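Excluded from the complex is one protein chain; the other protein chains are retained at their positions.
On to chain A.
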Amino acid sequence: MSSAAHSSHKTSPELLLQLAGITKKFGPLIANDAIDLKVHKGEIVALLGENGAGKTTLMNILFGHYVADEGTVTVTNRDGNLEQLEPGAPQAALDAGIGMVHQHFTLAENLSGLDNIVLGTEPIFRLRRDRTAARAKLADLMSGSGLNVDLDQPVHKLTVGEKQRVEILKALYRDARLLVLDEPTAVLTPQEADSLFVILRQLAATGLSVIIIAHKLAEVLAVSHRIAVLRGGKKVGEMQTSDADHRSIAELMVGREVPVSRRTERVPGAPVLRLSDVTIDRGDARRSLHGVNLTACEGEILGIAGVSGNGQAALAQLLAGLDKPDSGIVEIFEAIVTKFDAHKFAQNGIARIPEDRHHDGMVGSMSVAENIAIEDVRSKDYQKFGFLDFAAIRKRAEQAIKDYDVRCPGPGAPARLLSGGNIQKLILARVLEKSPKLILANQPSRGLDVGAQSEVHRRLLEARQNGAAVILISEDLDELLTISDQIVVIHAGHVSKAIPTDAIDRSELGLMMAGQTKTYTQQAQTSNTIRQGETP
């Protein structure tokens, strides 16, 4: 299929967009360094790169949010002539037919899909609302592309995948000729992602051009015609997708060989964490759990798979000691937990890696050293009579910076200067150095580049090898399948029985994440007994 698409482009390469020599500096940082990029009509181009590679800056220049220091953006206008886009003018980009679908949707939740789509295209003052024309145009768009959504439903009733379709329709309704999608699959189940790719292929066949910003390689290989790789603000490679392979792209992105972490055989030991019939009801589905049964053992990584907002937050709050169950029993280290207290949890050998590392993981204005010691400042090692022992705090920080390769100006530098990957290393150094017996890792590699991701995986596997039980909450299936020993699926606050990773069928997992297996709640009831039967 892809080769056919390629050949058609080669024969009629009608240029749609040309970025030429785009350079953008922020002080000493060169975010974009003389980047050239061409997009042809009906072509899907994947823009790949780690965080900080310059993808977002480049797109912001395309949309006129930033003005490039050097270089030009040229678009073939509707008459077929090349025309330079006015820099720094978002309206010019919109008029030229460039549409953007952001990772975080920009929809009004209380309005219908139709309202959202026509919003801003209708005159403000009008006596009568006539949407027959809009409906006809949208019906046309939907039948041609497979973007089927019930447009009269209020947006908050739609699934994430449907909301994304509304976003795409919104761009197409405004006659977009080039669609830019920022990390479009981050919030989707594998099935939803697959159907998005089918739609994008169909749209491309009708002449729409697409730029996909991504860092998941497998997806890019599946959908795109051409791949451009950015690293450190430079374009380091460009190739036809048919000529590309997984490993070579990863190395292009990172700039060096990426070590792949693999699980080694290990027999799990005694149970470390056991939840029996735990219910937390907070009225809101994303913060509630219903009759959850779960067991994690020594030397085992238990993956929690699920689409974002299905109760992962409630489970994480519970295991971090920040919330207590309404009913049910939580046993940690074979003792029933009565006091849910973050300080106690941290002091008793539970390592907690927060989901949002900037918001919950560090105090930006405090130093790297203080952030590493933050859980332990009350312990005797770091204070005497209430006075902080700065020498001890600094010594630990220096050791941690060395052991965990935290790139920072020094232990005294404010933590907010660190990049996302280095903040995560700082958090790992804080919690893993105390050789914890239970680790809660909530989205530990989200938003990290390939290199930092593999470092996180290595550390978690190392802890597993040393006998820790790891609860890995993740939306990244590849991550779960690579390092988990067993996986449970969480959907609408219910948790399925645990499935050994080696016995997992990817599409079955996708269906469970979408809540489409009827049996999972009953299975959950019996999971404990089954698990115990299995464990030698």
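In this section, contacts are C-beta pairs under 8 Å (C-beta built on N, C-alpha and C of every residue); 3 or more make two chains touch, one makes a residue touch a chain; residues count from 1.
Assume contacts and distances are computed from a predicted model.
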Of the options "Cytochrome bd-I ubiquinol oxidase subunit 2 apoprotein", "ABC transporter permease", "Heme exporter protein B" or "Histidine kinase domain-containing protein", which is the UniProt protein name for the chain that has been left out of view? "ABC transporter permease"
Looking at the full complex, which residue from A:His102, A:Lys157, A:His246 or A:His343 touches the chain that isn't shown here? A:His343
Per the whole complex, from A:Gly64, A:Pro184 or A:Pro444 the residue touching the absent chain is A:Gly64
Have a look at A:Asn81, A:Thr132, A:Thr338 or A:Ser365 and name the one touching the chain we're not showing. A:Ser365
Touch with the missing chain holds, among A:Arg274, A:Arg352, A:Lys437 or A:His491, for A:Arg352
Where the unshown chain meets chain A, residue by residue: 27, 64, 67, 86-92, 320-322, 341-347, 352, 354, 359-366, 370, 374-375, 377-378, 383, 386-388, 390, 414, 417
